[in-house]
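Report on the following structure.
The complex appears here without one of its protein chains, the remainder shown in place.
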Amino acid sequence: MARPVRRGGYGWLIAPAVGVLLVFFAYPVFWLLLRSATDPHWGMQNFVTVFERPVYLRVLWNTVAISGMTTLFCLLIGYPLAYTMANSSERVRRLLVFVVLIPFWTSLLVRTFAWMVLLQKQGLINEVLVGIGLLERPVALIYNRLGVLVGMVQILLPFMVFPLYAVLIRIDGSFTAAAATLGATPVRNFVRVYLPLSLPGVLTGSTLVFIISLGYFITPALLGGAGDLMIAQMIERQIAHFGNWGLAGALAVLLLVLTVLLLAAMHRLVGVRTVWER
Amino acid sequence: MGTLAAVPPGASAERWWSRARILVCVLAAIYLVAPLAIVLIISFSSAPFLTFPPPGFSLQWYENLMRNPMWFGSLLTSVKVLVPTAILATGMGTAAAYGLARTSFPGKAAVTGFLMAPLVVPVIIVAAGVFGVFRKFGLYGTLTGLIIAHTVLTIPYVLATVSAALAVVNRQLEDAALTLGATPWNCFRRVTLPLILPAVLSGLLFAMVISFDELVVSLFISTPIVRPVTVQMWSNIRGDVDPTIAAVATVLFLFSLCALLAEHVARRHSRATGHV
Partner (left out) sequence: MNNAKFRTMVESGEPVWDVVDVTIEFLYNGVTSDLFEKLDLSKINTDRLSPIYVHDYGIADIAWSYNIGYNTEAFKEGEHPKSWADVFDLEKFPGTRTLRDRVAPMMEIALMADGVGMNEVYDVLATDDGVERAFAKLDTIKDSTVFWETNSQSQQLFTDGEVSCGVILNGRAFDAAQKGGPVAIEWNQNIQSVDYLVIPRGSKNIEVAHGLIDEMTLAENQAKLANMIAYSPTNPDAFAMIDAEIAPWLSTSPENAEKGMLINAAFWEERLATLAEKWEAWKLS
């Protein structure tokens, strides 16, 4: 097996990208993380603060709670959607892919703004609800948890639907057919056979949505109320309002550690390839 | 008998499930598309508020977008950032993808992981770090700073897209060209590049769209003088909102849509000509 051509010598092509990322990505991130242990002086004081003061614990809890709820609702809406995509005619499938992709390709800011228009007191939804007599007076749909969830679920739904769809489309119909012949009712069939087979998709989609939610900034900032502050907003506030780089660094460390741990767990459970598959 | 008895409840559960499913799909479709549709409609409103339905048709907000130096200037800034960003990211991303695909060395997986890292690290962390460091580099509040930051964020997209295409390129074609005496550069230009061109183009489009859309990092490192359109939108959303913002939203949307369609056409074309 003689190798006819000398391969290699292409390694240097990686250098520009690696160089740029080292200087303008890795260094800044590292610099920020380092603040957590050096600002205002060496030590763990910033981490102590984060875990001692109720404010920061509350922010951490908010972040996890909002991300968890977002994930749950994405799953509740995304599963039937992905199932339909995987078990429909080509036309319906295409239409659904389009419907899910369109918002995926529109600016996050634009979509969040759209929700502000729709959900405000004099917005369409309140006006319709009052108009048909369901409500006596407009209710607050934004600047609270509800607003954050409505916005985030819509934005993150594609990240649930596509990994799920990728798994569901590959589930062999003969399994469920076999179970049905063996007398399983459709419900039993679904719970015992289909659901376990779809679990990798559920896991991948949920982890993705959860991880992305953790670092969310724009949507909670625009649609949330005072009590819905998430960790990313807290990092921004620490820097912009208080110039407290140490605390911002500590919060960044926590956010990054959580993200990486979850990604690693997902990697172990389902293999990382599915993440980038579209 | 047992099976016969099991059929009716089972069938009704199935019917229930499929109806529920259709209902969820329809509602989800409305949920996903309606907000966008409303923004598009409001951008043509004749009223100075975000009332819906609009009382009449008007192009005044598009006119304002073009005439108002604050809006037009920021739009121009965004374009000045996204063009170099897309070119730089595509160049470096494609080179890196090719380098990674055609060499093997210890730690290659780690390098690949590192190059994809900007996708994984929450953008707020990148933004805060870049804000802190770019001051020292003299890049805070400059076009160059924005271009560099956006390039960093878009390289992974190009890398992923091009790598996927390279993975299925038939290497024997390259080998043949090299054996026949082609220089590596010629081999790349004449053999590989045409094969991966659709992926490179879609990487370029990806980079443009992401740069155009980027807000968080820009928010940290831009100043009112060098201010991309998303930052302008952000400060407007949190203040004097008028339908101009819906007009910008529509422009952003159309830009993404064009990119999406262009990508689609490129793929279809490459499929038709037998490429990947």
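Letters are used for the chains, namely A and B, taken in the order the chains are written, and counting of residues starts over at 1 for each.
The working rule: a contact is a pair of C-beta atoms (placed from the backbone, for glycine too) under 8 Å apart; a residue touches a chain by one contact, two chains touch by 3 or more.
The model shown is predicted, which means the values in this text are computed figures rather than measured ones.
Asker: List the neighbours, among the chains on screen, of the chain that has been left out.
Answerer: A, B
Asker: Have a look at B:F44, B:W61, B:Y98 or B:Y140 and name the one touching the chain we're not showing.
Answerer: Within the whole complex, the residue contacting the unshown chain is B:Y140.
Asker: Touch as defined at the start, partner being the missing chain; which of A:L76, A:V92 or A:A140 qualifies?
Answerer: Only one of A:L76, A:V92 or A:A140 touches the chain omitted from view, namely A:A140.
Asker: So which bits of subunit A touch the chain we can't see?
Answerer: Residues touching the hidden chain, for subunit A, are 53-55, 58-59, 62, 120-122, 140, 143, 225-227, 229, 237, 239-243.
Asker: For subunit B, which residues reach the chain that was dropped from this view?
Answerer: 131, 135, 138, 140-141, 223-225, 235, 238-241
Everything below uses one rule, namely that only the chains that are shown with their structure count from here on.
Asker: So how far apart, in whole Å, are subunit A and subunit B when each is placed at the average of its C-alpha atoms?
Answerer: 16
Asker: Flag every residue of subunit A that touches subunit B in the complex, lowest number first.
Answerer: Those residues of subunit A that touch subunit B are 4-5, 7-18, 20-21, 24-33, 35, 77, 80-81, 83-84, 96, 99-103, 105-118, 122-124, 154, 157, 183, 185-187, 190, 214-215, 217-218, 222, 232, 235-236, 239, 245, 248, 252, 255-256, 259-260, 263, 276.
Asker: Provide the residue numbers of subunit B that touch subunit A in the complex, in ascending order.
Answerer: Touch residues, subunit B against subunit A: 2-3, 6, 9-11, 13-14, 17, 20-22, 24-25, 28-29, 31-36, 38-39, 42, 50-52, 91-93, 95-96, 98-100, 102-103, 105, 111, 114-115, 117-118, 120-126, 128-134, 148-149, 151-152, 155, 159-160, 175, 178-179, 184, 209, 213, 215-216, 230, 233-234, 237-238, 245-246, 249, 252-253, 256-257, 259-260.
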